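Shown here: the complex without one of its protein chains, the others still in place.
Think of it as A and B in the order they're written, each chain with its own count starting at 1.
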Amino acid sequence: MSTLTSHSVRPGTLGTSAVRPDAAAKVTGGFAFSSDMWADGMLWGATLRSPYPRARIRSIDVSAALAIDGVSCVLTSDDVPGQLTYGLIVQDQPVFARIGDDVRYVGEPVAAVAADHPETCRRALAAIVVDYEVLAPVTEPEHCIAGTAERIHPDGNIFREQRIVHGDQSVRGEITVEGTYVIGMQDQAFLGLESALAVPDHDGAGVELYVATQWLHEDRKQIAACLGMPEDKVRLVLGGVGGAFGAREDISLQVHTCLLALRTGRPVRIAYDREESFYGHVHRHPASIWLRHHADRAGRIVRIEARVVFDGGAYCSTSPAVLVNGISQIQGPYKCPSAHVESWAVRTNNPPCGAMRGFGVVQACFAHESQMDKLAAAVGLDPVEIRLINAMESGDVLVTGQIVDDVAPVERCIRETAALPLPPLEPVSDDYRDIPGGSGLTADRRHVRRGVGWGVSIKNLMYSEGFDDYSTARCRIEDGVVTVKFATAEVGQGFVMLAQQIARTVLGVDEVLLDTIDTQIGSAGSTSASRQTWMSGGAVDMACRAARERLLDLIAERDGLDRSSLSIDDTDVVDGLGHRVPVVQAARGLHVDETAEYHHPPTEDLDDNGQGNCHTAFAFVAHRAVVDVDLDLGLVKVVQVDTAQDVGRVLNPLSCVGQVEGGIAQGLGLAVMEEIVVDGGLVRNPSFTDYLLPTFLDAPMVNAVFIEEFEPKSPLGAKGVGEPPCISVTPAIVNAIRQATGRELPRVPVRPSDICL
Amino acid sequence: MTASSPTSLDYRLRVNGREHLVQDSWIGESLLYVLRERLGLPGSKGACEQGECGSCTVVIDGRAVCSCLVLAASAVDSSITTVEGLGADGALSDVQQAFIDAGGVQCGFCTPGFIVAVHHLLANTPEPSDNDIREALSGNICRCTGYGRILDAVQQVVVRRREAGTAS
Partner (left out) sequence: MSVAVPRTLDEAIELLASDPQATLLAGGTDLMVEVNLHGRRPTTVVSLARVPELSMWRIDDDHVVIGSGVPYAAMENGPLAEVLPALAEAARTVGSPQIRAAGTLGGNLGTCSPAGDGLPVLAALDATVELVSAQGLRSVPFAEFMTGVKRNSARPDEIIRAVVIPRHIGWQGYAKVGTRNAMVIATASVCLLRTDNRIAVAMGAVGPTILRAREAEDWIVDQTSLADRPSQAVIDEFAERVAAAARPIDDHRSTAAYRRHAVRVLARRLLERSYR
């Protein structure tokens, strides 16, 4: 049996707003984040980084650094015992840039030091002499595509080129609309900066790493390869994670920390500061997307054409997968029988880009939702009608040829969002905090115009293109005490709470202990792609069900009962005669230990024409944004965002609302303020002074409803809720600004000057 | 040897009602660093080191400030309260409890700074409007929640305190 059949209302079970087990520690300051890890005799580590986007390293002289009192060691690429590079898909990222080879982006690691104090580390870094031959950077993606750019890596300047040719290519619409849309580079900007503590084994043959990451096992694989150690000599323990949003999918300081600890024989902690964090992890791909929609006179889409360019920066990371995610869902949540797409993910000397919440679909969605409003205007429909007549349904086909066999309540998402109450169509408040510009007192209410805009999106769940991103869980029952173990990275989303909810529901106990999250169990896959509720939830559910069956076997055996008559109801074991014994009591003296692996059905690679069943499942969402715009100054205040999201089934209402509100704030950031400004390969704003995140006064009022149509493909009937909230809210906000201003606004974030100059 | 180890200052700090001796510290250490790395009080968090996130908020002599911007050695003779000093006898404060009840905690990294800032806000403004709350907390960045559940948590505390006040 793979699905839950009863909707229990017992506190703490599935469907209730169970409390996070880590919440009390987090509100008191007692929760140990990776940056709080400490060990006796610990040294501090730090990383020397390239100041140039492209340069050849002629030589590195570390002697002056080594001579500083308090410095224990200095490492360069010569000190890497194993594989010299790492990476999630292609191992092209150097642990340290090699002497004689090139640095390829500003911030690329060149050396690392360990010392007795952070200030000693800073002095040591300053004392390392690197002789660079500065080279002209390649920063223009189109030059890579045209082949006119200098080759900046032996693997070339193209990470992936993929086309999609789908349906009848001769189809033309009576109406066409087109545009080129540009998406700026967004940062995940988790608050808990990269940090790790490495503790070497006494014999130096192994190492334990406490680290904030999204995927312990993938980290371990890459670390072990670089250390030249068998994987079982590298043990990873999840340090408390202060948010992730994709930025912890790739290796950052993991190998460096382990190398320093192994070399010095002492525990080493590395903790990035905010500027280093901007250099230390990948970002959301900046993209340029040309889209042309063909439609009939009624507004039905008959064909799309697209040209998509993602700038992957210096190293591959997940660029090929991000690209495929974007182009395979570029039709949006709409029917589309014919498509032609050309796309590239390219290598430049810009900062490396990879995973961020929404993973390629954010970029595609900004383009297709901008187009939907253009199409609406061209055929004389309103933004809701154009989306309704094109809304995808279960059984429809993607431009990749894949049939969407999920629950696909796109029309319901739109209709239920539209049914939420709108605020007045004119601004009403004179409180400066309700007016764009806020305490800057830049405007009065009369300077402000209100706009309403829509965005709707599709988002694949889980990994794609043949990847078996399974998850493992173990459930032990000892003397009535239930312990669940998994390697699922808890990054803030609340899986620890969900795991307890599942165990309580399946096993009829209230107390559920959680074992340490580490590599002493099989992989859980990454906390990415909205996948852990489905995948690790599925694994925990399987393990708990197996444990329940085994427990009932043992009870039947011990008590001489008819096994087929035994079941768990609420918190009791019940026999065929209706006798009830609390599970905790019945399980006394018994020991059960079950481990389960959950796999989703296999997926396929795309072929040369971009055809193939590359995705596992899909979720849908609609957003309607209300904004106030100061037309003269171009300042924006997002007043309200309404949303209806396809979630399959709500497993924890409070947690779902938290995901939705948080995702909306991130999508708002991309719409109006968040951008890493890169100029000639240099990052101009690597700080929270100049990389602006939404504050409390920027956050809109959110009204959210959840569309609960049980998803039969999902082990718990639920779809992942993490990514959809941040995807179509961005175009919804920009469409609202367009409505208020009449401007085309083809680029996000929308800057004040885009509105008023 | 080209430079000496960066240590030398000794001074005392009064944190959560307790005197602490800070020894052999480097002159440039922020209060945040000293709290976390020298005094065993890691509840205050650092996420920007420049007063743009509020994660390190502490109260010094009645003012809620960013401890990353306080030169630790200049905070002598001050009364410093951190998140560790807010609960009474190991029990959660009403603000801490409300953050849990309302779902105001996700990754939790910003949470200690928010808890300190909310205590400070409500001590000075017991009946804030929604916009008062938003403005007072606009220096505390949260990347997970979008602030909705945090607003809810603060509103819950206001209501509970009002009811408790009326009852007594």
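Keep in mind that, in the parts below, a residue touches a chain if its C-beta (ideal position, glycine included) is under 8 Å from a C-beta of that chain, and two chains touch if they have at least 3 such contacts.
Since the model is a prediction, treat every value here as computed from it, not as a measurement.
Within the entire complex, contacts from the absent chain reach the displayed chains A, B. Checked against the hidden chain, the listed residues B:Ser44, B:Thr57 or B:Gln156 yield one contact partner: B:Thr57. Within the full complex, the residue among A:Asp78, A:Glu426, A:Asp444 or A:Asp605 touching the omitted chain is A:Asp444. The hidden chain makes contact, of the residues A:Asp36, A:Asp698 or A:Glu711, with A:Asp698. Taking the complete complex into account, residues 8-9, 11, 27-28, 30, 49-52, 54, 57, 63-66, 68-71, 73-74, 76-77, 117, 135-140 of subunit B touch the chain not shown. Those residues of subunit A that touch the chain absent from the view are 122, 273, 275, 433, 436-444, 447, 632-635, 637, 672-673, 677, 679, 684-685, 687, 689-690, 692, 694-698, 751-753, 756-757.
The rule is short, and it goes like this: only the chains that are shown with their structure count from here on.
The centroid of the Cα atoms in subunit A and the matching centroid in subunit B are 29 Å apart. Subunit A meets subunit B in the complex at residues 17, 19-20, 22-33, 35-36, 64, 67-70, 116-120, 123, 127, 189-193, 240-243, 245, 273-274, 431, 433-434, 439, 491-494, 654-655, 657-658, 660-666, 687-689, 693-697, 699, 702. Contacts from subunit B toward subunit A in the complex involve residues 1-7, 26, 28, 33, 36, 41-50, 52-53, 55, 82-84, 86-87, 92, 96-97, 99-103, 105-112, 115, 131, 133-135, 137-151.
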